[in-house]
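Okay, here's the structure, questions in a sec.
Here the complex is missing one protein chain, while the rest keep their positions.
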Amino acid sequence: MSLTDVLITVLKVLVIVLAAPLLALVLVYVERKTLGRIQRRMGPWHVGPMGLLQTLADAVKLLTKEVLTPERAEPWAYWIAPIVVFVPGVFVLVVIPFTPELVVSRLDLSLLYVFALPAVSVVGFIMAGWGAGSKYALLGGIRLVAQAVSYEIPLLFSVLGVAILAGSLSLIDIVNAQGDTVWYGVVQPVAFVIFIMAGLAEHSRTPFDMAVGESEVMGGPTIEYSGIRWAMFMLAEYVNIFILASLGTIIFLGGWHGPVLPGWVWYLLKTTPILLFIFWLRGTLPRLRVDQLMGFCWKVLIPLSLLNVVVAATFKVYGWGPTIPMVIASVLAAYWFYRREWRQVVAVPARDPIPVPTPVPAAAE
Amino acid sequence: MAQEVAGSRPAPTKESIADWARATLEPMGGTVVVDRQFVEVELPAEKLRAAAHAISESDDPEFRLLYDISGLHWPDDGELEAVYHFFGGWHAEGITLRVRVPEDRPLIPTISEDWPTANWHEREAMDLFLFEFEGHPYPEPLLLEKDMQGALLKHYPQREAPDMVERFKQRGDVPFEIWKAVRPEIENG
Amino acid sequence: MALRVDPDQPLFMPGEADPLIKDAPIGPFGAGGEVGGVFQSLPANILTLKVDQLFALSRKNSLWPMTFGIACCAIEMIGTYMANYDLDRMGILPFPSPRQADVILVAGTVNRKMARVVKLLWEQMPMPKWAIAMGSCAECGGPFYSYKNVIEGVDKIIPVDVYVPGCPPRPEALIDGFVRLQAKIMADAKAGVWRKK
Partner (left out) sequence: MAEAVPGTSDSNAEFMQINMGPQHPSTHGVCRLELAVDGEVVLSCRPEIGYLHRGVEKIAENLTVIQLPVITDRADYLSALNTELGVMLAAEQLYEVAVPERAEYIRVIMAELNRIANHMMFYGALGTDAGFSSPFIFGWWNREIIHDVFEEVTGARMLHNYIALGGVKQDVPANFKDSVKKILPQLADGLDRCHGLLTDNEIFVARTKGLNPLTPEEALRLGLTGPSLRATGLARDLRRLAPYSIYDRFEFEVPVGTVGDVHDRYMMRLLEMRESLRIIEQALEGMPDGEYRGEIPRRLRYPVGEAYSRTESPRGELGIYIVGDGQNTAHRVKIRAPAFVHVSAMEELLKGTYIADAVLIFASLDIVLGEADR
C-alpha cells in the first residue's frame, strides 16, 4: 500500500463521511414531501425554491441549539451515545458497491461486515436510553434493543439463501452473479420480503416503530437529546434507511446491471422505489404492539427464513440452480406457513354476543 | 339486568317507581314527592347509605346508573344540599335523592360501595362544596388544591373585572407604539 | 450549563422577564455558554451580526413547536397543522418532547395546577426559545378571568413573544402569529438582542 493508495482511500472515506449528512438531508426532505403527498397537503414549500432548503435550515438551526445535559443523566453514556449510533452507519457506506469502480474498499467478506456493524449502533441506543435518566427513554431504549436484536436473525437468514446461490460473501460477486442469470429478488421473493421487513424493524421504521413511536414513549431513547446530538440520531436513522434500500438493490435487484443506461443510473433507479416504499409505509400503517412485534419475528419470520434457506440449499446441492420450481416452492412454503402461523399470533378470543333485551319505550311517554 | 331476561320488558313508569319508593324508602324517613320531573325522595343524611343500597339492589324498577351528585348551597338558611340522580340501565326512568345538611357540619355517609362511580362525584363535591363524606376510600382533593377548596360556595371570592379606566391610565404614560422590534425589558435587563 | 429545575421556585414573576434568561449568556454556538463569553466583548461587531442573521434565518424557517394543547385552542392548533392550513409547508413540525422544541405554543387556559407544568416545560427547552400565547385564555385569562384558580395570562409565568388573539383564534390567525414570530426573530437578530436572550 504505497502512500498514494492510502491517500486515495482516505480521500474516498472523507467523501463518504461528508456525503452521509447531505444524503440524510435529502432523504428527510423527500420523506416530508411524500408524507405530505399522501395526506393531500404540500409538505415543505416556503423555505427556498419548492422547499428544497428546508432541511438545510433545520440542520443549521439544530447546530446552533443549546447543548444541555439533564441533571439526572450519566454524562459519559449521554455524550457518547450519539456517536456510537451514527458512526457504524458511515462505516457500512464504505463497503457498498454503487458501481464496479465506484466502491471504496473491495472487502471479500463485505456481506458479513455489512450486517455486523448495525449491531454496534444498538449498543449506542441502550446507552442513550439508560444515560438520559428519564423513564420514557429507558423504556424506549429497552424496547428498541429487544426489537433490533431479535430482528437481526431473520435479516441474516434471508440473505444467507442468496449467499448460498451466489456462492460468495462479497457484495460485488453477488452482483456479478446476478449479471447474466435472473435477479435474486425474482428467484427468492420470500427472502426479499423478509429482508425488507426485518430491515424496517431493525431501524424501528413505521410498522415496527414501537420503540420510538411518539404516542407512547415520545421518541424513545432520543427524548432527552437536543440540538446537534438529536440531529445525529436522525442522521443515523436516515443513513440506515439508505443502506437498507441500497443493500436491497445490490443483493436482490442486481445492483448496477441494466440494459442501456450506465451502472449508477440503474442503481438509483432501483434504490428510489424501495425508499419511497419505506416512506409510503410511514403514512399508511399503524404500529404493532411490542409482544405482537416479537411474536411476528420469532414465530413467523425466523422459521420462514430458515425454510427459505433450506429450499435454496437443496436446489443448490442438486445442481438445479435458480429455476422456476424453486420460486414456486418457496412461495408455496411461505403461504402455507403464513396461513397457519400468523393467524395464531394475531388470533383473538372472539366471544359470542350477549342477548340484550330491547327496551320498550313506556306507552305513557 | 339478569341474563334470562328475554325479549322486551315494559319500561317502568313514574307511578310504578313512586309506589316502589313509598314502599321501600318511606320507612327510612324519606318523603316522596311525585309532581317534579322525576320521583324525588327527601332523606335525612344518616339514612342515605341504606337508601342507596336499596336502590342498587332493587330489580323491578332497576337502576344501574348514578348520573351525578350535584351540590347546592343555600346561604340564607345556612344549608348545603346534595342531589343524587339515579337512572335505569336499559330504560330511561329515574329517581332523585335529596339530602340537606347544615353548612357548618356537612357530614354525609358515602355510597361508593354500591355505586363505584360515586367515588369521584363525592370527591368533586368535597372540593367544590366542602362536603365531608364519611368512609370515602380516597378523600384526596380532585380538582382544586387544598387552599382553594369550596369554590362553588356563594361567598367564595371572585376576581373583579379589571378596571379598564384605571388600566388605560396606567398605560397612558408609556408612549403607545406599534410592535417594537427590541423588547424594552431585555434591553436594560 | 444544566438548567436546574427546582419546583419551589416562585411561581409568578409578574412583569420582569424570566431571570433564567437574563443571566444566561449563550453564544451563537451554544456550547454551554462559556464560548458565548467571547462574543460579549464585541457587542456591535458587524461580523457577528451577519452570523446572527444567518442563524436567525435558519431558526426562522424551522420553528418546531411542542405538541402541548390544553383546551379549545388546541383543537384549532391541530386544525392548523392539518391539510387545509398545513404549517408543515412553513417548516413548522410539532415535536412531543420539550428538548427538541423551539417554541412553546400555550394554547388554552392555564390554571394554578397547570402553571407549574408550563413553567417546568419552559425551563426544559434549550435556548434559544420563544413562546406564543394562543387565545385570549393564555393572554389574559379570557372568559374565565373571574375564577381565582385561573392564572390571568401566561406572561405571568413565562416571557411571551407573540400573542394570538381570539377565542379560539382561527387557523389563519395562528399562522399570522407564526409569521410575526419569524419577523421578530429576524428583527431581534438585526438589533443584536438575540445574543442576550
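Letters A, B and C mark the chains as written, and numbering starts fresh at 1 in each.
Please note the rule applied: a residue touches a chain if its C-beta (ideal position, glycine included) is under 8 Å from a C-beta of that chain, and two chains touch if they have at least 3 such contacts.
If you're wondering where the values come from, they're calculated on a predicted model, not measured in any experiment.
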In the complete complex, the chain left out here touches which of the visible ones?
A, B, C
Per the touch definition above, residue among B:28, B:45, B:130 or B:152 touching the missing chain:
B:152
Touching residues of subunit A against the unshown chain: what are they?
38-41, 135-136, 139, 206-207, 209-210, 213-218, 282-292, 346, 348-354, 356, 358-359, 361, 365
Residues from subunit B at the interface with the omitted partner, ascending
1, 37-38, 64-68, 70, 72-73, 83, 85, 87, 89-92, 116-117, 119-120, 124, 128, 141-144, 151-152, 156, 158
Absent-chain interface residues of subunit C come out as 66-72, 74-76, 78-79, 82-84, 96, 98, 108-109, 111, 113-114, 117, 121, 137, 143-144, 146-147, 149-150, 167-168, 170
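Throughout what follows, only the chains that are shown with their structure count from here on.
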Between B-C and A-C, which chain pair shares more contacting C-beta pairs?
A-C
Which chain is most remote from subunit B in terms of Cα centres?
A
Between subunit B and subunit C, what is the separation of their C-alpha centroids in Å?
39
Can you give the whole-Å distance between the Cα centres of subunit A and subunit C?
36
For the complex, which residues does subunit C have touching subunit A?
1-5, 26, 28-32, 54-55, 57-59, 61-62, 82-83, 86, 88-91, 93, 95-97, 99-100, 102, 126-128
Give the list of subunit A residues in touch with subunit C in this complex.
32, 36, 39-47, 51, 53-54, 56-61, 64-71, 214, 218-219, 223-227, 230
Residues of subunit C touching subunit B in their complex?
15-17, 21-22, 112-113, 145-149, 152, 180, 184, 187-188, 190-191, 193, 196-197
